[in-house]
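For this view, one protein chain was removed and the others were kept in their places.
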Amino acid sequence: MSIGYRISASALALGLAASAAFAQTDDFWRQAGAQFEGVTLHGVTESTPPSNYIKDVLAPQFTELTGINVEIETTSWDQMYDKAIKDMEAGTGIYDMVYIEQDIIYSYLSRDFLVNISQALADKPELKAPNFDEANFTTFADYFRDEDGGLYGIPMEAFIKLYLYRTDLFADPEVQAAFKEQFGRDLAPAKTHEEYTQIAEFFTKLGQDRGEDLWGTTAQAHTGHPASWYEYVESVAPTFGVYNWGINAENNFAATVENGGSMNSPEAKEALRWWLHLRDIAPPESSASTWSETATTFAAGRVAQGLIYGENAAWIASDENQSRVVGNVGVALPPVAEGVMEAAESGEGYIGYYDGGAFGIPVSSQNQDAAVLFAQFIAQPEVQAQWAVAAPRITVSSTYDAPEVQELNTSLGGYFDLLRDQGKLFAGAPPFPFHAQLREAISPIFYQILTGDIEPDAGLDQMAAKTEEELTALGYRK
Amino acid sequence: MKRQKPWLSVLFWTLISFVTLFPIYWLFVISVKPTVDLFSTPEVILKSFYWQNYVDVLTDSTLRRYMMNSLIISTGNAFLVTTLGFLACYALSRFDLPGKESIFFWTITNRMAPPAVFLLPLFLLLTQVYRIGDFSLADTRIGMILVYCTFNLPFAIWTLRPTIDGIPKELDEAAFIDGASPWKIITEVIFPLARPGLAVTLILTWVFAWNEYLLAATLTNFNARTLTTGLSEYVTTTGTAWGVMAAISVITLIPALIVFSMVQRHIVAGLTFGAVKG
């Protein structure tokens, strides 16, 4: 069962047609698969379109060639982690493949839950597919490597969180004229926070004046879901120069300014106040919006601009069943403070969130060799283009040049170009093995800031202090 | 006491039904709208119908499997706990067992535990401890039927106890003196009189099993997955497929309604036994 069911079903036909293209490797899969007669691989993943493509298209192809059965369990986000962790922690061996989101890889690596795929292939060269090469991957694969370069996950989806705006509104002469009259400059996607605020205020007021359901910005500001905290630490704070949640890993995981962290620095406080102001002029549903609802808000045509996760950008721009703004979506880089872009270009900082996931093989798996085959199967450059069309994500460099991907790129307003050319400016979650643990400890304070129970500045002070306390309790801060 | 006018009752229940049905009607509304229309000014009256969600759901074979699992697990569990609960209540009611009131109270404590932490021990027990050779209870229907007893069996015992206690002891004592075996007393004297209580217990335990999510989500993987775990697949980081979820729920109302109306008749049967005016 899947939301991408229809997409996947039509992609199935395309995928099968394309399979003729890699006939030369077919022999390898047949021979390699022969020794695993009767084996069934079990995987667990979240039921997102890219995973459903694996389940509905790639897995059946793999089974046909190798004779190895594949069962993929798709489930919700919370459940997926809980089930994978219980299985790996207890060493039960239920799963031969688990989905690893970029932000949990460090937790899994710290516990040695996963098989080093590079090592496994070096040890058993007969398992290596002729068309598998780690160099095929985009740089996103680096998030799944250890210090020695060993690969622990096969990247299968990658996105950046983007600045989306409505091209129809931004190009409306009437709107342009009114904007120019008010601010003395042309209406264009914002480069700085001030510009963004002006545009947001302008459109919110325009909506009020016209009596339309139109606001100037999205805000992923749910008051009881970590999505709001993520938007702040991953997408807003970095654009003010506050990186890695404001935690200084080199300095004993300090978070408070006095100990050498920056979670409650003046920049962090400015970032929070800026975002809270946007929240106030965003549509009323923002207080109950997670990443999926901000996307829906944008797709419903209720906002003129906003920060939206890349996995949603695609359907907003192209799926008429889900979106009212098809053909009217422009993409741009998020607005940043002075100096941040330079820092991002030199690799010292970043301007937003690069997220995604990979398939890894648990050490507890009983069928590691067969799983290594499947991992290589989904990494083949030949299957990537169809996959990208069915579920817009790119993890292999050559995929960008495929004609069907180029075509899609145009309809997505140049999203893939941005991913390829500017992806380096974005970064995944910081390398913390305590990612979810710390998030759960401090996000309740963040929710109280959102409801107004705590002043923003005092709230950040509390969050920084709580961070150090929690990391001490977990044993990371000495 | 004067009998009230029946039309007043009908009017009253029509109003109550409106309140009850509105969220369910809204569920239907959600199921026949494309996602994009859910996030705009709401309309109470539907102007157009979008059936694609139903097409998706009905053509999905995985879903039929989940539905089958749900039906087997909840029906199996409901009959098991109602039977066991009935026997246990008979024992608690008619025998002078030492410490029986403590046992009675203890049974219900099994339902009180917050489920989240109990998932880990249950997971370990089902995958590693409760197994015979290669057969483990994890990811099996029988395993789920047994696990669901932890919350349904106490429920059955607690709802049936007042019913059994309320059946006059003189009846089974008379039967005993007539030489009836204990089995005969239970099936031919107690059972008919306990029918309304048994019917309600069967319905409600069926409902609890049918709706259970957390245990099923953790303890099943591929073979014994139920509808509720299937529903959660539609809540993802790239959005919740409200329409498909709603369509599934609307469709699953049908088997549930059939089970309900079959069992509900037995509640009425009790009316011949006693009548009440309040």
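Going by the order they are written in, the chains are A and B; count residues from 1 in each one.
Definition applied: a residue touches a chain if its C-beta (ideal position, glycine included) is under 8 Å from a C-beta of that chain, and two chains touch if they have at least 3 such contacts.
Here, contacts and distances are computed from a predicted model.
K.L.:
Given the options "2-oxoisovalerate dehydrogenase subunit beta", "Nitrate reductase-like protein NarX", "Cytochrome c oxidase subunit 1" or "Sugar ABC transporter permease", say which is the protein name UniProt records for the missing chain.
P.N.:
"Sugar ABC transporter permease"
K.L.:
Looking at A:P283, A:G301 or A:P456, which makes contact with the chain not pictured?
P.N.:
Residue touching the chain left out of view: A:P283.
K.L.:
Need a quick check: the contact residues on subunit B for the chain that isn't drawn.
P.N.:
Touch set of subunit B with respect to the missing chain: 1, 3-4, 6-7, 9-10, 12-13, 16-17, 19-21, 23-24, 26-27, 30, 38-42, 44, 84-85, 87-88, 90-92, 94-97, 101, 103, 105, 107-122, 124-125, 130, 146-147, 149-150, 153-155, 157-159, 161-163, 165-166, 176, 182, 196-197, 199-200, 203-204, 207, 210-211, 213-214, 227-228, 231-232, 235, 240, 242, 245-246, 249, 252-253, 256-257, 260-261, 264-265, 267-268, 270-271, 273-278.
K.L.:
In terms of residues, what is the contact footprint of the unshown chain on subunit A?
P.N.:
Touching the missing chain: residues 78, 81-82, 85, 89, 107, 110-111, 221-226, 283-289, 293, 433-434, 436-437, 439-441, 444, 447-448, 450-451, 453, 474-476.
In this text, only the chains that are shown with their structure count from here on.
K.L.:
Taking each chain's centre as the mean position of its Cα atoms, how many Å separate subunit A from subunit B?
P.N.:
For subunit A versus subunit B, the centre distance works out to 39 Å.
K.L.:
Which of the residues in subunit B come into contact with subunit A in the complex?
P.N.:
Where subunit B meets subunit A, its residues are 34-36, 38-41, 52, 56, 60, 62-63, 66, 119-120, 123-124, 127-128, 138, 217-218, 221-222, 225, 229-230, 232-241, 244.
K.L.:
Along subunit A, where are the residues that touch subunit B in the complex?
P.N.:
1-3, 5-6, 42, 44, 46-49, 71, 73-77, 79, 82-83, 86, 90, 92, 94, 213, 285, 291-292, 295-297, 299-300, 302, 309, 311-312, 315, 321-324
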